[in-house]
Each structure stands twice: as structure tokens, then as C-alpha cells.
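Yeah, one chain of the complex is gone here, protein chain that is, but the others are all in their spots.
Which chain is which? They are A, B and C, in the order written, and residues in each are numbered from 1.
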Amino acid sequence: MDKNTQTEIFFGPNHPGVPGNYGINYEFEGDTVTSARANAGHLHRGFEKLMEERIWIKNTALVPRICVEEPDINEMVYAMGFEAIGEIEVPRRADYIRSIILELARIQGHIFSIGGNAAGIGQYTVMHWGTLTRDYLLDIFEEITGARVYHIYIRPGGVRQDIEDETLDKILDLMDELENERFPDLQKALFENPNAQKRWQGKAVITKEEAIEMGATGPVLRANGVPHDLRKMMPYAAYDDVEFEVPTGENGDAWDRIKIARDDMLQSIKIIRQLINKIPDGPVQADLGNGLKYKIPKGDAYVKIESKRGEYGYYMVSDGSLKPYRVHVRGASTPLGLYGVREFLPGTRIADVPVWAKSLGICPPEFDR
Amino acid sequence: MRNEKDLLQLMNAHFEPLKLEIKRKQNVSVEFKKEELIQALSFLKSHSYRHLSTISCVDWPEEGEFELVYHLFSYDDLINISLKTRIKRDPGIFQTAKEIWPVAEFYERDIHDFFGVKFKGNDNLEELILENWQEIPPMRKDFDTRKFVNDKYEWRDYNGQKHTD
Amino acid sequence: MANDKKSIFSPVTAFKNLVKKPETVRYPAESNDAAKRYRGFHINDLEECIGCSTCQEVCVNDAISMVEMLDVPAEEGQRNERPQIDYGRCCWCGLCVDVCTTGSLEMSRDYSYIDLDPDTFIVTPAENDINQVEHPLGYLRDQSSDLLDLKRIEMEMLEPEERIDSFIEIVEGFSKEQAEKEASRCVECEICTETCPANMNIPQYIRGIFDDDLEESLQQIYEDNPLPEVCGRVCTHKCEGVCALSHRGEAISIRWLKRYAVDNVDSAEYKQVLGTEKIEQNNKKVAVVGAGPAGLSAAHYLSVMGYQITVYESKEKAGGMMRYGIPEYRLPYDALDKDIDYIESLGVNFVFNTRVGEDIELKELHENYDAVFAATGLHNGRSTRVPGTENNNVYQAVNLLADIARGKEVPVTKRLVVIGGGNVAMDIARSMARIQKDKYGEVDITVTSLETEDIMPADQEEIDEAREEGIVFKPGRGPKEIEINEDGSLAHLCTNCCVSVFDEDMNFNPTYDNSDIENYECDMVIEAIGQGGDNSYIDDQFEIEYAGPRIKINDYSQTSVNWLFAGGDIARGPDVINAIKTGHDAAVGIDKYLNDSLK
Partner (left out) sequence: MNNNFVKGSWQEILDWAQNKSINMLHYCTGCGAIELPPTMTSRYDMSRFGIGPAATPRQADLLLVTGYLSTKTLRRLIYTYEQMQAPKFVVGFGSCTINGGMYWDSYNTIKQLDKYLPVEMYIAGCMPRPEAILDGLLKLKKMIADGEADGYQRYQDNLEYYHQNQEAVLGEVQRTQ
């Protein structure tokens, strides 16, 4: 293509290279992006409005659907917001179970996105493996919660049902399998593959300053050597009871971010093992009375937790009635998906656009809502 | 490293906040007069509160006000601070924060989509999420989504089997 | 794994899968069963389901609607409706299973349903799910996921030692926190409304308590019941018997909640809250005979409609059986007076110590008033008529209770036997126990009844409390004779064993076993086996139809004589709430009658 040819391209929403139903409008000069504009809103369902229409308990079924990649994170933030406004104490066992669920969800999300990233650079074997591995985690979820993807398991006041000991053993077995068999394969097939390294190294760089300035967190920030993690900075659930490291990178590029995803999974395995070893006995749900009449006092709370892609926050306002007055969702990839596209994509070559979009973990439903 | 109390003192020393509150551990909320808010944002940004989580808007039709809430976080103090201010619902105009955080432009556009609030200094307020929206902004309390849906769409009646009350 | 060396041969590792067992699930040849807790399609036990519609209430997506089922009976405590699920809405969250009051709704592990026609995605789940084949059970509710609050708030009551020597009220009533917590348990299914004889708006007034809006509660209560202080204490609470929560847990304390709501609104505010500060009068006059619950109820609703009411009462105060039958420890007089005073404040005119039929004739009332409502009740105690009952030491419970209420001194002896198994027997036994305790320092009362304890008509809680107070029960005994000493004092009550109370057609026809005789020593016997009324004031002058022992009335409490309406025990028994209902019906009926829309 002639270097000086100006092209305008609608990239997505119907395109395998975009993460989900999301579009980016580009202008190219040759094959280099000169300007980019996010075309979001294809997944807008008006969640925040719908939540205002429903009583507290009904919203537990609604929130996981805000982000299909990380439904459990949404359930957790919602429950935490409710508990923060209502000043509700959660039984310790429930805290542990929540952490186990969140870490399983983290592994599930990371392995899926590593698969997706690999597909973005044509490594389809890894995509198959990633999706397959995720499916074994979904089997565990199905056993604990009764559903594969939308679990509706973490509830205000605790969790819906107790985990059986058998299931905990199964989780430990799966963790061993992941660590000893599946991850080494992945390491060989993807991370030691010079082709993959070349495609990711030095691509889609976001520096520490840029990340902090736009409010990007998680792997994007950590890839610059900053070990910021809300699990450590503002511990919730049972994270204050476990030891783990926050993996970081050095260069702030796609390669570092994908390595962080990998190392994060290993840390999650470590966390899950500690949690299962230490899990206390006891109830898993605080007594909140009749589910149809959950009522918490007037008040508001901004709650946030560390999703696999960074800070996931809810601003919740209660007016003391049976329904939330306002819930505002701050998805982890909101700044990247809307602002980051415009600021950082220009200069990228067209073939690297999927690398850019996928390695940043952009999940459109969470900012479309 | 400041704790929650230090932070509130700092706020009190430099501004005239209407209400200061330690919500819970590592969470603080401060309400400002609308004239002071933007100043407070840039002040806090220069005092390590560099992370803007998001901007929330809450509609309070009975008071005739919108409440804007800016959630900041400091990686040094590890405190989350929510800065609140109230603006008149009509005409619903506020100052932009995009000079302080460029990303705020998109949060403001989001609020403009859903509440119809305009931000002076942010000229690019075209539709971000919605497309061809003709009604009053949907997140306003006076927009009744069920009525809208009833008017615009039809429910399946399953050959008359479905009974709805 | 931190060592990310580069090797172009590294990805070759994938080839090892060539010799591994494939991980593909060869569906559909090889099926992969869903997990034990899987939330699949719904199944519903139609027999167990009561159609309470709580699942519809909790459904996030309005996917559940209640449909009428013709083959399911609509009877007390259940509707003939069952949930229908729209799989074009359902999100398989399972909240309906978590909230199901009976536990009839469950989920199978079935997940696959495909059809070309979208109109088939709706089903009324029964034994089998939408695919009509049997599948193993999936998601089940457990204690943590249960959304209902099954435990009642304990009502605080005086301990037996504290209460036995006085007539102060036993039940202490809810505090604000307790009442709100108890009110929050309600699922607002309205099964209770359908069962309540007066069809009170129970969920609505409970909701008022939950929302801390007692004025709303009071308005809802007065829609159907002008004697809530009374009913909040002594109602037979059929509503609690059918409460949807009672299937898996404890029913809501509906009675105590009503009491809480009315106890906590100052009587000075009643008129303002109920909007009766100014009532437009219509210059029509209605006479009410008898100031019992039925009469008061009719008087209330008629005066709210603007009629001028005069109530004729043979006794010295209003209240009827509520005052002269129910002991003070169950229904304190100031609570009763609060209700009656409000009715009086609406402009109802009471004429006491005037017995219709003696002091004034019904004919006169007919001439002077536009309509008459008769609710004179059953005030004459029945006797067992066994030998010895004519003795002076044998009393009728109703008479004694009335005397206690009047503050008169009543005769009491050291050893006492009460014959009867109903609530009146409990009332007199417990009242006499208090007087005995006061006078002799100890309780020695035996209650005998034909019925064994499981079929005794008295409320179980009354029996339990009586027992706590030291009363001895001898159920299943028939009175045979009261043996009398030569000096005229009583020796003992001789009883035989009652084998059965009812015959095959459920008619009262007791059979006895005379080989099993027990004697209970006593020096006083009180009979509490039922009461009769005296309707001669009507019968002497007018011919009206009867239905069995009671006066025949229609839905508007109208008798066969069109200007005469009747209610309370003479027309329909047996309790306060039924009396209130007949009074309310009569008020509506009289209004219609006087406006020519009822013949």
C-alpha cells in the first residue's frame, strides 16, 4: 500500500480482531493509524437504570451480566457495596469462599484472555488450549454454583451455598494439574515461542505516567514495575490472610502484560491453596432476613476490587428503600476502551491493532453497561 | 503518608467543605460548594491523589439537583476520596475537569449521554454510548424505562398463553 | 517459569497431543452430565404448591406469571393458580427456588430445549420440565440460600408466676424493632386476606409497619375492622394458620403486628388519620340492637357513611362478649375502650340498660328507624343437665365471667372443676385460678372435656398457658353425675370415658365407656359447654327464617325480613372477627337497602 494513501476504516463491531461487540473507527496513512475513535455502546443495556427498578436481591442476578468476562467480580463489588452501606458483617468462611471464587475467576479470565491474545497473533493452538483449560475451571464453577458462566453465587451477606469438601479437593487437584501440566505446555507453546515474543515485545506500550494519568490500573500499570494491587492496598474478603506477590513487568508493553497474566495465575494458585488449607468452619451467609425486604440505611459507598484487568468499582447510593437509588459501574477497562484508543493507537500499524486491543484487556460490556 | 484524619484536616485547611466524612477505613467523602470543586480536584492531584477512578452522577429530582461525585485515589496514602458537589438540575451545567485529567472528557460525555449534564470547556459532547436518542436522558429519575418499553416494543403473548398482571 | 528463553522448537510440544487421549467431549454421542447443583429447567410439585405467587414476586425478569388451573382446587390456604415460566424471559438465577414458600418449585439438570416456534418457550412446570422427560434434580435450596425468614420474633410474655395472681395482660406486645423485623418477614402473598373472615388487608398493614408508616397501617386495618385493639389480642387468627411461611417455618405473628400498629397510634389522632373529622350526615337513622362486636362494627361503618346510629344495649357498658366474656388478662378494658370510644366519637348514640323486647319493642324500632341491625349474641350458658347440676354450687361460666368483668365478687372454693374444652372453659378456668391464688394462695382446678386434647376446640396456646398456670386437664372425659353430700355441698364430679365425640357423619353424638369411671373431688363446678341465645324479641313479632339454630342471612347480613339485618353469634359464629364481618356486611347492605339498590 502506498505510504501516503489515506484510508478510513470501520473496525468492528463485527470483526474477529476486536474484543467483543465494539468498534473502532480509524484513519490510516499507509498501514499506520493516524487517528482512532472508539465506537462504543453496542452492548448498552441500561444496567444502571434496570438496577434502580429492582429490589436489592434481584440485582444479584443482574450484576454478573455487566461483564461476561468477569461476572464474579461484579457480584463481589455489588455485595461489598451493599455491605458497606448497611454495615453488615460477613461470616469469615464466606470471606474465604469469596476469595476462592474470585481467584478461580481470575485464572479463568486470564487463561481465556491469553488464549484470545494468542489468537490475535495467529497462535490458534494456544487459543484452543486456553479455552479448553478455562472449561475445566467452569466445570468447577458449575459444581460450586450451579452455572457455568453467570454464577449468581456471591450475595450480600455472604455466599449462596457452602462449598463441599469434595469440591475443595477437586479444586486442589485441578490447581496441581494446571501448574504441572497445562501451564508448562503453555509456556513452551507460547511464551518460549520467538514468534509470539516478537509480536508482543515493544508493542502497545503504555508508560507508568500515562497509565496513572488516565486511571488505568492492573496489568497495564504493573507492566511498568509498579506493584499496585487492591488486594494488597485495600484488602477485602480474605486477602489479608494470605501471602502472595504482585507480579510486575518492566517495559509496559504487551509482552509484559501477558507475562503478568501468566504470573498472576500462578499467584492465584498459591492463594487458592492457602485459602483451602486455612478455610474456617461456620456459616456462609449472614442473617439478613426476608430476601424480598432487604433494606439498608441511607448512604453511599464507592467500593472497588482488583479484577484481572485492574480496578473494578461501583458507586452505590441507597435512599433507605428496598431498591438501590443509584449504582454507577466503573469497569476496569473504561479509560482504555474510550480514552486510550484515541490517545495511544495512533502510530500503531494495522496488524498490531488486535495485539493492542486484546493485550489491554478491553471488555466493552463493562463500559457500555 | 496521610491517614484519613490528616486528609480531612488538609481539606479543611485549604477549602471550606460543606461536609467531611470518614466513610470507613481508607474511604473518605467530602462535599464541596460547586465553586470550589475543580480547585479541590487540582489541589488533590498535586497532593498525590493522581488516580481518577471515575465520575458519577446522581439525580435528585426532588431537590432539583444533580450530584457529581469524583472518586480519587492516592497510591501514597492508599485512601479513596469521593468529592461531591451539587449543581442545579436546570440547566445542569458544570465545569469540565478535562484540563486536570484528560480522561475526564469521556466520563463527562458519559454523564452527558445519561443525564444531559453539560460541561463547560468540554466541547465534544456528542453521543458516546447511545445512538439517536430522542427522549429525555435515560438515567434521569423522571425517565420511566418500563413505560418507554411498553410504548416502543411489544411482548410476546405466546398465542394468548401468557397472563400478565 | 520466569525463564522465557526463545526456541523455535519450543511450540513443537504441541505434537505430543497426537498420542494423548483427546479431550473433546464427543457430544451428543457421549453426553456430559450437568453438575449436581446445576440450575436447569424448572419442575414444580403441583400438589405441594399453594399458588402463593412469591416466585412471581421475586422473579427478576417478570418471567413467572400465575395461571389458573382448573384441576387444582381453590380452598382455604391455597389458590388454584400455579406458576407459569416464560423461557423467553427466564435467566435461570434460581431465586424463585430460593424463595419458594412450600419448597415445591425445584430445578432439574436438564438444559437443552430447542424449538423453531418461539411460542413454545412457555411452560407451567409440573413433575417434568419443559422437555416432558424426567431428569435428575439439580439446584436445591439450602439453609444459606433460603431467602425466607422462617423464624418468628419471640413475643415476650409474663412468666406464669408473675401472671397467675393478677389480671394484668400477659402478652407484652412488640417493640418497634421487633415489629419491623417481624413485619419484614411477610412475602405479601395475600393468602391470609382470602382466609380472613373479614378479608382484612393484612399484607398492606404489615407493609405499613415495615415502612414505619403506622398511619397507613391504621387506614388499612379500619377498611375492614373497627375493633383492631380487640382483634390484635384475641382474634382466632385463621390467617396465621394459612400463612405461606408456615409451610416451611413459623407463620408471621399477624395478630401481634396488628396490635402493635394500633397500640402505637394515639387515639387522639385517629380521626385525622382515618379522615373522619367531618362526616357528611344523610339524615337517615338506623338502630342497632346489641353493642357487641357485630353491633359496633355495623355502627362504625354506618356512621362513617353518614347514618345516625342508636345502639341499644341491655348491659351497662358496650362491648358484649368482648367485655363480659373475655378476661382482662387477655383483653384489658382500656384497649377495648380505645376502640369503643373511637366509635362513640363518630357520633354513635348508645342507650344502655335497655333490653329490646322488654324495655322497648322491636316494632317500635322498626317504626322509628329506617333499618334495624340485630346482634344480640348468645349470653345464656348451656347446662350438661347431668344429675346434680341444679345444685347451688354449680355455676355457668358466662355468668361468672360477666360478674368478674363487672368487678363483682364471685364465689370461689378451694377445689374446682370446669366442664368444657373450648376457649370459654379456658377463660373461666384461668380467671378462677387467679382468684383462687389470690384468696387461698394456690390453684386447684381441673378441666374436663369430652374431646381429647388433639381435638379440643380451645386454642393450643390457651391450653399450654393454662397448664403453666397450674390447671390440670382431664381430656376425653364425659360428665356423668355430680355427687352431692348430705349437707348440700358437692362431693365429686363423676366422669366416664368418652370414646368418640362425633359419629361417622361428623355430627355431635358422643359415645361413652361406662367401665372407665373417674371421680374428681371438688366443691364447685362450672359448666362451660356452650351458650344459647334468646331471639324471642324477634320471633314474637316477626316471622323470620332460620338456617339451623342461627338466623338465616344473605351476603349483606339481611334476614328474610327486608328491613331487619342480623349478625354476630345469632347469625354466624363463632368469633369476634366473624361478628365484625357480619356487622360490616350489614352496614353495606343497609346502605344499599336504604338507597333502593337492595330489596
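Everything below uses one rule, namely that a residue touches a chain if its C-beta (ideal position, glycine included) is under 8 Å from a C-beta of that chain, and two chains touch if they have at least 3 such contacts.
Just so we're clear, the structure is a prediction, and the values are computed from it rather than from any experiment.
Trainee: List the displayed chains that the omitted chain touches in the full complex.
Mentor: Over the full assembly, the chain not pictured touches A, B, C.
Trainee: Out of C:P28, C:P73 or C:G548, which residue would touch the omitted chain in the full complex?
Mentor: Among C:P28, C:P73 or C:G548, only C:P28 touches the chain that is not shown.
Trainee: For a quick check of understanding: of C:V60, C:I164 or C:A335, which residue touches the chain that isn't displayed?
Mentor: Considering all chains, including the one not shown, the answer is C:V60.
Trainee: Against the chain that's been left off, what residues of subunit B make contact? List them.
Mentor: Its contact residues with the unshown chain are 130-132, 135, 138, 143, 145-146, 148-149, 152-156.
Trainee: At which residues does subunit A meet the chain that is not included here?
Mentor: 13-16, 20-21, 41-46, 49-50, 53, 61-62, 65, 68-69, 112, 115, 127-129, 131-132, 134-135, 138, 148-150, 365, 368
Trainee: I need the residue numbers on subunit C that touch the omitted chain, in ascending order.
Mentor: With respect to the unshown chain, the touching residues of subunit C are 22-28, 31-32, 34, 41, 60-63, 86-92, 111-116, 118, 121, 130.
We take it that only the chains that are shown with their structure count from here on.
Trainee: Could you tell me between which two chains the number of C-beta pairs in contact is largest?
Mentor: A-C
Trainee: Which chain lies the greatest distance away from subunit B when centres are computed from Cα atoms alone?
Mentor: Most distant chain from subunit B: C.
Trainee: Using mean CA coordinates as chain centres, what's the subunit A-subunit B distance in Å?
Mentor: Roughly 23 Å, centre to centre.
Trainee: Residues touching two or more other chains, restricted to subunit A: which are they?
Mentor: There are none in subunit A.
Trainee: Give me the residues of subunit B that touch two or more other chains.
Mentor: Expected reply: no residues.
Trainee: What residues on subunit C touch subunit A, complex-wise?
Mentor: My answer: residues 1-2, 4-8, 10-11, 13-14, 23, 34-39, 54, 57-58, 60, 91-95, 98-99, 138-139, 142, 144-145, 147-149, 181, 184-188, 210.
Trainee: Residue numbers of subunit B touching subunit C in their complex, please.
Mentor: It comes out as residues 156, 158-159, 161-165.
Trainee: Enumerate the contact residues on subunit A facing subunit C in the complex.
Mentor: 54, 57-58, 60-62, 125, 132, 139, 142-147, 150, 152, 158-162, 183-185, 187-195, 197, 259, 262-263, 266, 283-285, 289-293, 295
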